[in-house]
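Quick one: structure below, then a few questions.
What follows is an incomplete set of chains from the complex, kept in their original frame.
Chain lettering (A and B) follows the sequence in which the chains are written, and residue indices restart at 1 in each chain.
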Amino acid sequence: MPSPHIAPHDDAPIPALAEHFQRVRGQTERLIQPLSAEDCQLQSMPDASPAKWHLAHVSWFFETFVLERFETDFKPFDAGFRVLFNSYYNGVGDKYPRPQRGLISRPSLQEVLDYRAQVNARVLNLLATTNKTLYRELAPLITLGLHHEQQHQELLLTDIKHALSFNPQGPAYARRWPLAGIHPQPVRWHGYAGGLVRHGFEAEQDGMFAFDNETPRHPAYIAPFELASRLVTNGEMMAFIADHGYQRPELWLSLGWDWVQAGQHRLPLYWLDHAHHKDYRHFTLQGLAAVDPNTPVCHLSYFEADAFARWAGARLPTEFEWELAARTLPASEGPAGNFVENAAYHPLPQQEPGHGAPTQMLGDVWEWTQSNYNPYPGYKPWEGLVGEYNGKFMCNQFVLRGGSCATPRSHIRASYRNFFPPDAQWQFSGLRLARDA
Amino acid sequence: MPSPHIAPHDDAPIPALAEHFQRVRGQTERLIQPLSAEDCQLQSMPDASPAKWHLAHVSWFFETFVLERFETDFKPFDAGFRVLFNSYYNGVGDKYPRPQRGLISRPSLQEVLDYRAQVNARVLNLLATTNKTLYRELAPLITLGLHHEQQHQELLLTDIKHALSFNPQGPAYARRWPLAGIHPQPVRWHGYAGGLVRHGFEAEQDGMFAFDNETPRHPAYIAPFELASRLVTNGEMMAFIADHGYQRPELWLSLGWDWVQAGQHRLPLYWLDHAHHKDYRHFTLQGLAAVDPNTPVCHLSYFEADAFARWAGARLPTEFEWELAARTLPASEGPAGNFVENAAYHPLPQQEPGHGAPTQMLGDVWEWTQSNYNPYPGYKPWEGLVGEYNGKFMCNQFVLRGGSCATPRSHIRASYRNFFPPDAQWQFSGLRLARDA
């Protein structure tokens, strides 16, 4: 996930911000309604966090960076939370070891919800009583906190999916059956001339807010290329498996082949093995389900996405190729919001084929690009605690673009850069093919 | 913990067994009353299990080995529990991976309590409707199940203590302050002539039940030796620490020294580091507390106990030396029951110095012996699923004797053999010194 960073400016009026605050905060709590206190306690790996921790951490962000700074007579809800719910801000002080977040049974879920309620009331009170001058400082921090919370909304879903998958009884996060499948769609290739193109956050098109890693806008040269009209599907992944894709070293990066062998990977994450290489089932947020061949394949690592592309005689796009294509999409309803998964998959209106544009660009699955997560030329981290060495994650990670079915709709934009290491599988990550023109 | 095994015989009348069943089962539930559903979910290491798992597993034992065999028209409470709550019985079928027990949020704690209630009702119904012949088969299995459950009562406490200790806010399992300390007591040495002595379970003295590893009773030769009148105290451990005991390789077994260095051990488990090597505090089931110098030291690994004994110019007793001494204790009230810990420590009546016998032999802390956990000569595992390769744990473990403050009183006897690997610290394990006469 991108390091949160202060937006350059935010001139929304106070009531609109308060309303936005309540909407985003409320959405987080809606996400845990299907979960018990015990569900919210689970941590299945160091990279994932308990739902309860997500609920508390996003509130800690407001308490630490907003209330502590702007409230007169600030008193913490609980002094120990400063350490417990710090993620990685060394500037804030100590932090509780990440792999042990699942060992914090106290505070209870109810106490964390009380914490949220108090933070909400105090932030809203601050907004109601602030003056114009202070508001100019306050508003960007609150806006940042809300975008930060939206990132954790998606992580909460990816992490609870991972945790529940360890239960052999196949529990569902939520049941929404039956759901319509989607129809097969042949791949077409869309050509782009490229050239010297400007990339990065552009307020007019991308909205009021961006993380610092989307800036500065800058030129980059792109050679002519072609992009597939849709995402790679589960059915195509089955063909890769049937063609022994997981057993052929020549299809894999050297590190990817090491990863395949060390983890004995033979299928995408969550797929259940099957004797005859068909009728696969997989674990979803709706429980166990048949793998639908027309739905975009998901939960691939970069290694798998790269190997599939090589097998298909194509390659992954760069993040700039992807962004160039995304900027030429026809204006329409925009991306999907939470939350549609798998057999529950519905093609979105703006993604219907039309003016020759690719479909499924926004809000379906995160698309692995071949671009390393690097700073843009001229990149400068912001000052202050919230900008604590923002570039520190820019090593051995790859950029994903487009947002997934679990990404809040208002969090999706053409300039957004998500990033994960090449072995990460538990995000809603798939791929789209590209090739040189 | 010893492998549970069928008692040779049990002639208690049916109502007495039903009453015993209800008492032991009820005690397990009383142990979790201070805990929330989230607390009961915690698993802090592969060797420890969530409280919820303990609650379910001991019921699984009755369901699998009693109800499934003796109930007409047996139907499992939940077919999936057979795998989820199997510990290590390969004969029963698959088992869920031990390190992932903390990832089972469903069934919930409430569902597990419902499971317990149903199993209780069905077992009691079985007892109420059984005939004499069947009862001869049934009673030993139920008795075994209850002793098995008592083992898990202690494990539930050691495991929840370990899990709660990761919470930097120092939560208490239960608060019982203030509690009286105990008075210093000088060590005296009690001499024993030894000779060819019979060891192992002896029904007249040890009661109606024994695990198979306590049998057969057999002779062993013991050279003359002396045993300390009391356990080693926290104050003596502080002297060891102050004398740089954790930094001197000549005091340690070679594997123990590796363990010290790999884990950077400088204090017993749960002790908090302290700049001036005094006024130590430690984590207890009552929360954080001062270390009382007169209380027996606890949570030592075998390596630490062995190093302390070498530093003190003595050695650990063998399990036969310990048993010989335990058999000569004056008859008195017997061992303590659940649950007294640490600053809460009270010397028990039978352990008052008196007829020249050592004190604190039963129900204070488990005492490491220098004896490897081996089969007694002529040892034979019982037949059937419950006796599944009983000797399989007899490798690289050491015997502990005497029971701890967390051991149910009726579970303590002179012939009982507890066992753990030499690096285990999370049990209530301490030591008593011995030396050659």
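Here are a few things to note about the model shown:
Basically, a residue touches a chain if its C-beta (ideal position, glycine included) is under 8 Å from a C-beta of that chain, and two chains touch if they have at least 3 such contacts.
Because the structure is predicted, anything quoted here is derived from the model rather than measured.
A single sequence accounts for all chains of the complex, and while 2 copies are shown, the assembly in the file contains 4.
The rule we apply is simple: only the chains that are shown with their structure count from here on.
Look at where the CA atoms of chain A average out and do the same for chain B: the two points lie 47 Å apart. Against chain A, the residues of chain B that register as touching in their complex are 36-39, 41-42, 44, 80, 83-84, 96, 100, 102-106, 108-109, 163-164, 166-169, 171.
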